[in-house]
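One protein chain is absent from this view; the other protein chains keep their places.
Chain nomenclature is as follows: A, B and C, assigned in order of appearance, with residue numbering initiated at 1 for each chain independently.
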Amino acid sequence: MIGRGSNRYSTAAIAIQVAIALAIAGCSAAGHPMTTLAPKSNLAQWIQTLFIEVTVWDAIILAIVVFAFILAVFVFSSRVGEAAPASTASSDLGLEIAWTLGPTLVLVMISVPTIRTIFRSQPVVAPAGALEIKVVAHQWWWEFDYPDGAKTSNEPHIPVDRPIRLSLESADIIHSFWVPQLGGKRDVVPGQINELTFMATVPGMYPGQCAEFCGLSHANMRFRVFVDSPDDFAKWDRAQLAGPAAIPAGDLLASNGAKVFANSPCTTCHMIQGISKGYIGPDLTHFASRTTLAAGVLKNTPENVAKWIGNPQETKPGANMPALLLPGPKMNALVAYLEGLK
Amino acid sequence: MSDIADAHDGQTHHPGAATYLIIAAFLVILTAMEVTVFYVHALHPVLVPLLIVLAAAKFALVVMFYMHLKYDQWLLTGVFIFPLIIATLLLVSLILLFAYLSNHMAPIG
Amino acid sequence: MDIFGEHPSIPIGIAILIAIYLGACRAAGRKPTRRQAMWFAIAMGAILFTQTELDELADARLFSMHMLQHLMQTFVIPPLLLLGTPGWMLAPWMLSPPIKPIARLLTNPVVAFLIFSAVFVTAHFPPVFDRMCRDENFHIFLHLLFMAAGMLLWWPILSPVPELPRLSYPAQILYLFLLMIPMTAVAAPITLATKVIYPWYTEGAHGWGLTAIDDQVLGGLIMWIGQGTYLMIVFTFIFYKWSQREDRDVSVPPEATAPELRVLRSRRVAGS
Partner (left out) sequence: MAAQPKPLPAHQPSYLEGGGILGWLTTIDHKRVAVMYLVSALFFLALGGFEAMAIRVQLWRPDNHALSAAVYNAFFTMHGTTMIFLVVMPLLLGFFGNFLIPLQIGARDVAFPRLNALSFWLALVAGILLHLGWIRGGLPDAGWFGYANLTERYFTPGLAIDWWAIGLLVSGTSTVLTGLNFLTTIVAMRAPGMTYMRMPMFMWSLMVTSILILIAFPALTIGLIFLLFDRFFGTHFYVASAGATPILWQHLFWLFGHPEVYIMALPAFGIISEVIPTFSRKPLFGYPMMAYSICLIAFLSYGVWGHHMFATGMGPVADSAFAITSMLIAIPTGVKIFSWIATIWGGSLRMTTAFYFALGMILEFTLGGLSGIMHASAPIDLQQTDSYFVVAHFHYVLFGGVMFTIMAAFYYWWPKISGRMLGERLGKWHFWLTVIGFNLTFFPMHFLGMWGMPRRTYTYGADMGWTNLNQLETIGAFILAVAFLLFYVNIFKSLSSREERAPADPWDGRSLEWSTASPPPAYNFATIPQIRGRDAWWILKYGRAGSRGVAAYMSGQAPSQPQPDQPVSVEDIHMPAPSIFPLVLSLGVGVIGLGLIIDWYRIILIGAAVTVLSIVGMGFEYADFGEQSHDPEHAPSSGGVDVRKIGLWSFIGSECVFFASLISTFIVYKSRSLAGPGPKILNIPLTSFSTFVLLMSSLLMVLALAATQRGDKRWERIWLAGVVTFGLIFLGGQVYEFTSFYNEGMGLTTNLFSQSFFVLVGFHGAHVAIGVLWLSVLWVAAMTGKLGKSRALSVELAGLYWHFVDVVWIIIFTLVYLMQAVPGA
């Protein structure tokens, strides 16, 4: 009875874990946009390679331990009351040296590529031709400043196959910049400039998130990185450098909205080039060119914009943006204006 | 209470007043040297190592003689030295880590 | 490997050491144990390797190899020599009246430790170190000094002369632990420096295609992590010997007569 119980234990534990492993292998990275297992940059690729290497060593060690464990518990031991004489061995120098040296060798095998990757992934100076972007983390959104003066929030675009050098700064407390498919995280520490260097290799949209607990809405501090072809990037960059899109002639709703905006408290925090000068919140000059709002939490649709402006706390508890209580028509006008800022 | 005294008499052979006075003289001299070193400008390039050596000497004198570690059981030395080593390593590594960090500080303001 | 090439002093020195060793054996009319002879032979081999192969690399402006050389000279060769030298070889002259008090003072753990630390720290001070790189005679002198200081350092651990005793095992561990402070004080700043500290390494070609700064980091790490790991292994040996001794010290008094045993057993039954 007792013996069977232990048998059941190991089979149960192993079966569960194997089953989960298989189930998970079944789901591809496609359904997991933030997976670390589908590298899309050189940095992520290096880490992935290292990860696989270490995992293989880990698996070998695990196999040895489980094998020894099973032999010890089920094969080379007796149960109380059985006749087999109990062993009294309490030491074996050879064995002990073996299981000290074995792991040591494995660690040497792991540490060499580890250190190589550490130095390779943290170059002291930016690689030649790198695009240097300043990233400022705020509670709870991201600001991206490009060297040519372009400015955006939460949805940066970068060119493919060109080295990117991010210099990370914080406006308030510690955050952490993480786009899993593009590489490991780097903390954003107030008073300190941290760097992150990588080169994206596949165009696409890669979601990221703040990874260091930063207060109430830490969970709502998301963003998206768009990796563009060089042409697309140049186009996007040009558009960002231009002023706000002109309101189409005859679009009364939008031009009303522009007036609502100009007279609202929004202007104290938000910038729309040529119209307002606030800098506490995200720059809204090209608001409509972004696919999401509220730091990646909501899709950028008119309903969501209205919902966000009317009650930011519902979407993002603790957000610094006050609720703007506008009567329906005014809100519609404002939303129409904002959604026109391509 | 008597057993305390017994245990005590049995365990320590503390040095006499003469030793204490000599140590005190050394301490005073070392302190005077420290202050002198501080005021001699020519010595400033080697100020840090010099001061560290002098302070370490004073430290060792007090601990070994006034705190009787030289005379007491090694157990007490162990209980003290191990944390002391850790504390020293901690001090050194923190200073070095922050020295690196200070190259990456954002301009203040 | 051209043994007699640049530095004839090395084979000559080794030959002299061997001659002294054999001469002392003959004078005493005793032979070292097989094990001691083996250790001594290894020590000679280690000296030869350190002073020729490693030295060439170190002369090729490889700071890291120079650090490895220093580690060998202070941490490897002296213990080997102490293991390889029988106590009866040293005792007669070390315990002779004029030398004995000096030997006693120098092999005192505190003194030995301080001397070694002072030598090691001073030698890595940039002006001193740089002069060593440029002045061959000073270089030889410092390397001999390292080995001598190393002998003192390891004496309290491996003393072959019972009259100048070893430390107790736990004290040995503590003693070597304390060694981590001066070693770290030298190795850490070298490793973490952002500039090349010793100008000699920036002048002229650099071996192995390393940059001077990478070489410096590597050298610092060899000294820092290398000595740490080495000491860790030594701790393991000491601890093992300690545990074996404590095991052996078991003296089993006749059980039947031990009164407290009877009491214990009665206690046990009373409780059940």
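Simple rule for what comes next: a contact is a pair of C-beta atoms (placed from the backbone, for glycine too) under 8 Å apart; a residue touches a chain by one contact, two chains touch by 3 or more.
Remember, it's a predicted structure, so these values are computed and weren't measured experimentally.
Trainee: Using the touch definition from the header, name the shown chains in contact with the chain that isn't displayed.
Mentor: Across all of the complex, the chain we cannot see touches A, B, C.
Trainee: I'm checking contacts with the chain that's been left out. Which of A:A211, A:V227 or A:M321 qualifies?
Mentor: Answer from the full complex: A:A211 touches the omitted chain.
Trainee: Residue by residue, what part of subunit A touches the chain that was omitted?
Mentor: For subunit A, the residues touching the absent chain are 2-3, 5-6, 8-10, 12-13, 16-17, 20, 24, 27, 31-37, 44, 46-47, 50-51, 54-55, 57-58, 61-62, 65-66, 68-69, 71-73, 76-80, 82, 84-92, 95-96, 99-100, 102-104, 107, 110-111, 114-115, 117-119, 121-122, 139, 170, 172-174, 176, 178, 180, 183-187, 189-192, 194-195, 207, 209-220, 222, 297, 317-318.
Trainee: Go through subunit C and note every residue touching the omitted chain.
Mentor: Answer for subunit C: residues 191-192, 217, 221, 224-225, 229, 232, 235-236, 239-240, 242-244, 246-247, 249-250, 252-253, 255, 258-272 touch the chain left out.
Trainee: Touching the hidden chain in the full complex, which residues of subunit B are there? Just list them.
Mentor: Within subunit B, the residues touching the omitted chain are 1-5, 7-8, 10-11, 14, 16-17, 20-21, 23-24, 27-28, 31, 34-35, 37-38, 44, 47-48, 51-52, 54-55, 58-59, 62-63, 65-67, 72-73, 75-76, 79-80, 82-84, 86-91, 94-102, 104-106, 108-109.
By definition in this document, only the chains that are shown with their structure count from here on.
Trainee: So what's the Cα centroid distance for subunit B and subunit C, whole Å?
Mentor: Whole-Å distance between the two chain centres: 26.
Trainee: In their shared complex, at which residues does subunit B touch subunit A?
Mentor: 101, 104-106, 108
Trainee: So in the complex, the part of subunit A that touches subunit B is made up of which residues?
Mentor: For this pair, the touching residues of subunit A are 169, 190-194.
Trainee: Write out the stretch or stretches of subunit B touching subunit C in their complex.
Mentor: Residues of subunit B touching subunit C: 49, 74, 77-78, 81-82, 85, 88-89, 92-93, 96, 99-100, 103.
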